[in-house]
Every structure is written in C-alpha cells, then in structure tokens.
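Please read the structure below before turning to the comments.
Taken from a larger complex, these chains appear in their original positions, while the remainder are omitted.
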C-alpha cells in the first residue's frame, strides 16, 4: 500500500524528545540515523518514502495530552512514542488498535519478537493484544554510598534481606552528622516518583499488586505494612521529611546523594545512567563506580514478596505505537519495525554514548557488557520485576497512594492513612466491588 | 442664510433643550446667541451644525433644507469652546485638516494652511503642537482651521470664554474685524452680554430653549422686551423694582414717580415692574421728589465711574406687593469724582424718559393694548 | 455627551464591534460553552470514558462541592486573591503610586521600571527566579537573612505565593492608581491640607472617595486575573501536600494529570461562579458609588490655558 | 518653636519615604538578580553568586537548533496577537464608548468572566478541536486567534475607559469638517488613546510571551514553537533543569519583552492616561 499515485509516501514520527533538550540523544538518533537510513532502504526497495520527525520536549503529562488530542481528532504522527503505561487507556479510548489490526500480518511475522523477553513484551500488551513495540525498560534498586557505609561501619557490598535490615543500616548511618540515612520517595510533590520508587516496590515486597484480577488494591494489610515502613523511616529520623515536600525535591535528592549526603536511595537505573554518570550526568559523580553501590530491593521479609519472591522491583518503559488512523499503515509498520531492529537499537545506544536497557535481549547482551550496573538490572532485576496497570484511573490511584505516604510522613498513623486511601480508591474505582482487601 | 423652523430638540431624559424655535439669520450677518447657562445655546448651534438631530422642525442653510444632511456636508465650520485642536498634530496639520478630508493634495493644503496662519499672525507657530501654545494662540489656530476651508457659515461656541479678561477684549476686536473682512455668516454663542453687544449685528436672547427677543444690540439694550432680557443685558444689572399704580402715579420702593405714558391704561392698584439702568440713575445728597431715599451699602470702582449700591428701606406704609420685607436695592452709576461715601444717605433719581415699565412681564409700549384689559 | 458624537450610527458601530465579537464568539464564547457542557459529562481524555462519554448531569458539580479538596482549594484561592491581589497588589500599588505621584526624574523612573519589569517578564522565568530566591539551601533570601535551611515554600507556601504574586502583579495597580490620582484635583487635597488634615485624613476624606471607581475596577480585574493565575503551580506545584493548591492548579491536576476533563470543566465553571460572586460584590459597591459621586461640574470648564 | 518641629516632622517623613522606596526597589529587584548573574556563570547554581564569568552558556544556547528561532516565533505570535487584540479592541471599544447600546456593560462583564474559563486548562479540548476543524493546528495564526479571543474582553474593557475619557469634541470637530467614521477613528481617536493602545499591546505581548500550554498543544513543528515551549525542552528526561542552558535562555527569552517595553514606554508613553474609572 502506498499514499499518493506517484508512490511518494510521507511518514511522521513523534516522541517526547528534542535535539538540544529533553532526550536529545533519541531525537538525534531519529533525525540523523533512522530517517536517512530508512529512506535509503526504502529507495533501494524502489519506494519513495519521506519521513518527518516532530520532536517535543515537555512534561510527560503534557505530551500525553497532546498525543491524546491528536489521536482523538484522528490526526497525529504515524509512529508515536508513548509511555508503556498509557497504552491501556489509549486503547480503551479507541485511540490505539492492536498492531495486527493496523498493519496486518506483517506484524506477527516480525523477527524482533523473539528477541524481546515475554515480560518486556508486556509493556506493549493490553488485554492480551499487542499494541506497541517496547523501546526499553528499566528496574529499581537501592543505591547506597559506600563511603558513608564505611564510616558507619556497614559492609561495602551490602544486600539487605528484609525491610528490617534497611532500617538497621539507616540507624547506623544516622550517627553520621549531616547525613540523611534513607531516601525513599514519599508525598505528592514527587508525583509518580513516589509510587514508582517507593510505594509500589514496597507493596510488591509486602506481596501486593495495586491492580489484580480486575480490582484495585484497597487499604489492606500490605498497604498498612508499607505505610508502617514509611512511618519508621520518617518518624524515626531516618529520612528527611522536608525533601518530600519540595516541588523540586527529587532533583535535590539527586544532588544530595551526589554530594554524599544521602546514605541509601531507592531509584531506577536512570539515576545511574543519567544523573550521577561521571561525565554527562546532571549531578555527576566523578567516582561513581567506586563510591556507589546497588542492591536488590528486599521483600518485607524473605519470601513475602509477590509471587513469593525474596526480592522485588518495578519497571516501566516506553513503547512505540502505530497510529491507527495512519494513511500508510504498511510503510508505517516498516518504519516502526526498522526502528526496533537490532541495528537501529544498537545505533541508538552508540550514538547516545550511554548504555541502557533495551527491549532486545540480543542488543542488551552485546551493549551492556561494559556496564556492570545495567547488566545487574538486566540479569538480576528484570526477572523479578513487575509493571504498573496501564489503565486510565491508575494515575489517580497512584496519587491516592502518594497522599497516603504523605499522611504518614506528616504524622498520621498508618491505619488512618490506609483508611483514607481506601475511601479514595473506592471513589476512583467507582464502587467498593471494584476494590480488593480492606 | 440660515433658517430654522419650529426647531425642537428633546434629549432622551426628557429635557427639551430647544423649544419650537424659529429664526432667520441673514447672509454675512454676525449673529449672537445670548443666554444663561443651560438655556440651549450650544444645543441650537450643534443642531445647525448637524451634530444633533432635531426632534422636530427644519434647518435650512442657503435655502436648502439640510435637516437630514450629515454635518460634513453642510459646509459650515465650528469652533468649540475648548477649541478641539488635535493634540497630536502640529499647527499646520490642524489647520489643514479640513482640506485633508477634502483630499486637497498635500502641498496645496500646506500652502493654504500657511497662508491662513500668516493672516492670523500664526506664521511662526506652524510647527508647534497645541500643547505648546497659549490660550490666545490656540484660539487663533482654531479660527484658522475654520477659515481655511472657506465655509458658508461659522459657528462659534463661546470661543472667548477660555481666555483671560485682557485677551478676551483684544480677541473680541480682532474677531469683529475678521468677520467684517471675510463677510461670512457667523453664529456666535455666548453667555456674556458685553461680548454679544459688542460683536453682533443682531442678538437673540434665549431662555429655556426659547428665544425671548431678537434685535440689534441697541434694541435689546434700550428696549428689552421682558424683565428677563432687561436683567440679562447691560454691564451692570438693570434695577428692576416692583411697584404699583397708585393715584395716577407709580409707587415704587417708597418713591412716588410719575406714571409713564405707556402705563396710562393700567388700572389703579395694578402691579408693575419698574426698570431703570444704573447708568440712568442720578444721585444727589439732598432729598428730591421722584427719587429713592437710601443709604450707600456698597461702592464698586468701575474705572471712570463708580457703581453705587443703595439700600432703600421698606416704605412706612403698606409695602408694594412683592417687594422684599427688608427693603429694596437700587444701583446707580456715578461718574468719577461724584461718588458718595459708604453709609451716606443719598437720593437716587431715575431719569424717567429712560425708565421702562413691565406689566405681566411684558414691556409696555406706547399702545398698551394688552395692559388695558 | 451626546449619544453619538462620532456619527457612527448603529450600523457603523456594529461594523466596528463585529470583528471583535466574531473572534470572541468563535474563540471564547464557543469553547467556553462547550467547556460548560463538558462539565455535565464524565468525559476523560483517555480510557473508556473518552470513547463514550456519558452525560452525568450535575454530578460533577455536586461531587466537587462535596469534595473537601475542592473546598480547600477554593479557600486557598480566596486567600490568594485577598492576600496577593486585594491586599498586596492593590495596597502596594497604591502606596507606590501615591508616593511617586508628584515626583519626576530618575527615582520615579527606576521604581516604576523595576515594578513593571516584574510584570512583563515571562511567567515561567519568573517562577524559576522565585524558586531560586526562596530555595531552602542555596536560596538568595536565606543567604541574605542568614537563615540557612528556612524552607519558605514548605513552611509558608501560601504566604510565599502571596508575596510572589504581589511582586508579580503590583505594576498594573500601580499604573492604574497613578492615572487615578492624576484625576484627583490638587485643589481638593490642598483644601484638606489647609484645614489641617493629616496625610491619612487626606486619603480617607479626599482621595479614596474620589477614586473609588478606579479602585473597584482595578480590584475586579486583578481579582479575576489572580483567580485564574496558574503561576503558583510552577513554583510549588500545589504542594506541600496540597497546601498551595489553588483552584487553577486543582483544575490542572484533575484535568491533565488525572485526565478527568469532565470534572475539570465542572470545576472551571465553579471558578467562574466564584469570580461572578466577586464581580457582583464589586459591581454592587460600584453602583453604590454611582449614587453619590456625580463629580461636580464647576459651573464652567475652567481651562484658561496658561501660555 | 513650631517651625523647628515642622522641620523635624518633614525630615522624618522624607526619611520614611526614602526608606519605603529603598525597600520597594530591593523587593522588586532582588528576585531578578539571578537572571543577571547565572547566565554568565560557568557553573550556575540556584544561588546568586558572583559568577565565574563565561559566555559559554550562550554559545551552548546558540547551538540549540530551536532556541533562537523560537524567539522569532514568539515575536511573531505575540506581535500578531498584540496587533489583533489592539486593532479589534480599539475599534470595538471605540464603538461601544461612542454609541449607546443597551446592555453593553453587562455583555462586557459576561465576556470578561467567560474569558476566565477559556484561559484555564479545562477548555483545552474544545479549543483544540476547534483549531483542528478550522485547520489552524500547527499555524501561527491558530495561536494568535485563540489567545486573542481570551485577551480581547479585558482589552476592550480597559480601552473603553480610555475612550470614554477622551473628549468628544475632537471627533465632532472632525465630523463637521466632513470626516467619516473611519477617518475619525484613524486620524483622531486612535492617536488620542495611543498610550492606552501601547499599554494594551505590551500587556498582550507579555501575556502571550509567557503562555505555554495552548501554544504547545496547537503547534506541532518545533520550528514554529515559541520560546515558552522551547524553554521546557531544557529540562531532562527526569525533569531536572539544565541550569546553564536554562539561565542563558531565560535571559535571551526575557530580553525582547523588556526591550519592547522600553521602546514602547519611551515612544508612546506607558500609562493609563485618562485612566480606567467607570
């Protein structure tokens, strides 16, 4: 299939990436590698395809809004970068269609599927149907400052087995002056960072998922456990409650960790790659590799995690979709699959000059070899990880969780906070029957 | 020629600013509209200009009915009380503005503006803006703008009232001469009787939207048709004293005066108003028949004369109907050197041949037909 | 004044007003009505409700009115408006206008220039400047006051925002009052001075009664603008824990973060209703003024022009 | 002596006034210090400090493919909107001021209130759909028209007061000389309220210049995005600002409005002239 009679087809890519700004590397890759290469290959195959890139550089919520508005009016780019978590709600709204419905059988025949682990494929799957190709994923760990650990008499290669051990380490660190022992994001100011780096991994460690079996998690025991843990950190002087409240608190936590003022920090691999990277980071640590240790997030106690795990994590990641209203679904699919080819993925990492966990195992194997931390995530964390439910009301449930943590930090008891959370979830979910546990 | 027929203007609030007014103004005439504040002078002028649409009646200019013609096509020029010079244009552009509207080419209109300006001694000010001019200069620029477009008629709305006293006198003579030279029909609104008398060929005295009297300055000054006109005209207000016909004479403010011929037909006891200008009242230090006995209350220097205000005590007998209980006030103008002292008792004798008698607020004339009933 | 001094006539006037009305009609009235309609639905940007929005009637409105978060936001907005617009901008603007009123020269220009600068700088830049000023650790204010670690935005979020918005918006009030003060005849002030009135008495007896119309118009406009001001979001993001979540921030969070456009639209309409209340109060006061302040026309325009 | 006391009182008042001005100046200029130092600092932080002087930040901004162009776009959109707002508001305010239309004040108040909805977040969907149907997506014109719609009521409201404050005798005089309505508007009314028009223009520019969400939603191609949108791109994936870029760009981005204000205020006067009273 093609567009106009003379065979010239124009395709558009959009992403929340822009040269000289946000996700600059991705933008440069699309502009300087993907587009010329793809146009070349198409020309070689006798097709005249022209590709345009529409960069953006804004907050995710704003980008999401724009894409949603575009799709709502049946416009927008042919290939669209989305956060994996949005796919469900977009699909429900009728903005997205399963890839096969858009581009036909070519989708199922794609070579790349084999290279993407099933768990990671889940990023692009909604109600059992594939809507998107996952771009990459990530994992959450506990970072710790080895210097501080040494001074506090803690081991250099630390791996806590339970929440108790985290608190014990914190207590030890507390003796060091000017040091915040533990930073586990809480409160609403951190937004989704609280949920992703705090509430959800802890819930997983308490054996609960925020959405399962068609019902949302209520103010259950797991929630109370998590809130109790927060209470111990922030009520016991192990965390800095002010940092949770500042609008730029997360940035500040990065800077403080880099300056050696935070002992233990729960963050994703993004922190390693982009924040404290010795050269390109926003809060660079020259001696990152020597000073920063990382450990798996333990369950409340061994075996208490989801699926009976000892350790847990949460993952997210972005994905690329086809615009179901595209005038050229065939070529669009070719472009999309081209962008997810091993060659393209490698080129992206090479151009960015930084390693990151891609969706393709073959690429990961090749590219992550040089980075023990990312290999650690890819090999140890991803098998344990879990994903958030890609549903429209998830952001509100997430916000309710954030508010519950904020309540606890502010001094309310876990029981009160959990009860308030339960009430909110019932309202958000649309009735008590849509909420599990109490 | 400007003619108005049955002109009425009612404002939305119900105010009738002009009331069924008829008027003819001759070609080349300098016509003054005189009256107190709020009598409708400005409204009348604006209706002639076309800025107000009359509620009823017609306006004709040069014999053509222009009642429905927009102001721009009536070929009249108006000078507003505040001059309405455009503050953002210099003098040349202000003067040339009407020509610009008529699409006169730029060079020509500048030349004509400069010429008109020169005529009004404004040549040096051509590049200034109105804000940089004195009041008198602004007034001349406004005149120049009106003149430059050679209209069929000038309409002036109190153009002198923003000038100071001295400038006003000079501008008056200047204006009079200018109008004579241009010979353009001019309607001039003022509330200053001195201005109206000095400038106009004819004067209309207005009150409450109606014209009370039209005539030459001498006519309205010497024979004001009503007490209103009498009190309004004259540089010092006319003495208007209530009196009554008694025993073949007039009894006014304690004085017994001969009955003027005009009032001969009035019945005994009829109430009249006796009017005499202060200029026609002579003072004497000794009692005289036919004179008001009074005491000097105020002395005002008029330069070559003095205005003397006398307090005339109430009559011992029954006071004439309508007189103030505290007595009346009589004013007299006495020439230099002849002024009495404050508080002195003097006698004020009106010159009878100059006195006017009003009955039912109408001036009695030789044939007092109305009064005789 | 006549009803039609410029000779436009109804037709001419209509022709002049029409372009503006068309633009307003298309790009303001139409979207506004549409928004009000959205407020009656459960419309969301994504999810099932995006595909098939249902009219839920006044449910959104009732929910919002029963939601303590909405009520809290309303109260914060009212604080914000009263504190920063009515008290801050209006009073500071008046004070500056009053004190520079008969000054010329550099001092006045510099003061006015700086005040105006804070008004015209772009909101996103200004927000960042204030974050930098009030920061807990590296903030300029703490450095100046020698209060390291004072968390202004956390401990006094509303106060900080009120001060911020006073800083940001004083210029408008200042300009408007400067013009208003020019309309107060100096002779009135001087009459009061001759009678021995103090500065306060002059303000109370002469100035304020005279410029009441200006004051109310100013309050109307700045209240409206402050009510709809979104800049607080850029500084505190509504935090900490909603302590500075004014109504526009609340709408942003509901409509954009939570994607509940129907509810957001309903709240927008409620904001309009609150604005309406403010406007009506001002209009009432204004009408009260109309009765007593026919400015006296000294019998005749006294503008003899000095050379 | 009372004279001495009077002098003392006078001095106290002078000192008080001087102190007030000092505080005002400090209050208003303090937050702007950062903008004056950080862009020139090799390692800008959130704190104001004597910079380790460098122009590298500006060089980096010049390397950004969108930074400079976005300022041009801002000029286009803000200028266009100011033009539309000033032109339409002036004509409308003039007509409303000069011709009695029943209910015009009520209409203005209603529009003023409605404008508060449209400038809020929730009207985004209707505005976007409207722009889509009118084919205004990704055009400067789309931005100009939509923001103008929101600004017009307040502009008319303010300008009408300016118009009300100018004496009608100017127009009547022009009318007697034969000027038509359009001529009167152009030759007389507009020049008379020029400070008001300038004020509205600056106000409109300042409003559009800082506006983000609407511009972002309506513009696709970053080549057409205004500075406010490009400013957002200077944050990283995780949402942290790149201070060196951000500070330099903030300065560049602020300069045009400041220059415009200086230009307008020296050229046309910047004040509420006769004033808004009603």
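Read from first to last, the chains carry the letters A, B, C and D; within each, the first residue is number 1.
One rule holds in what follows: a residue touches a chain if its C-beta (ideal position, glycine included) is under 8 Å from a C-beta of that chain, and two chains touch if they have at least 3 such contacts.
It should be emphasised that the depicted structure is a prediction, and the values quoted were computed from it without experimental measurement.
Chain composition of the whole complex (per this structure file, using the shown labels): A x1, B x2, C x1, D x1.
Everything that follows uses one rule, which is that only the chains that are shown with their structure count from here on.
The greatest centre-to-centre distance from subunit A, using averaged C-alpha positions, is reached by B. In terms of C-beta pairs in contact, the better-connected of the chain pairs A-C and B-D is A-C.
Remark: subunit B and subunit C have CA centroids separated by 54 Å (rounded to whole angstrom). Chain geometry summary: the mean Cα position of subunit A and that of subunit B are 92 Å apart. Residue positions of subunit B with contacts to 2 or more other chains are 46, 51, 70-71, 81-82. Looking at subunit D, one finds that residues 124-125, 169, 172, 175, 180, 232, 241 touch two or more other chains. Taken in their complex, subunit C has these residues touching subunit A: 44-51, 131, 136-137, 151, 153-154, 235-242, 256-260. Remark: subunit D residues 17, 20-21, 24-25, 27-35, 38, 45-48, 84, 88-89, 91-92, 94-96, 98-101, 109, 111-127, 130, 145-146, 148-150, 152-154, 156-158, 161, 168-169, 171-172, 175, 180-181, 184-185, 189, 199, 202, 205-206, 209-210, 212, 227-228, 231-232, 241, 246, 250, 253-254, 257-258, 261, 265, 270-278 touch subunit C in the complex. Of all residues in subunit D, those touching subunit B in their complex are 167, 169-170, 172-180, 183, 187-188, 191-192, 194.
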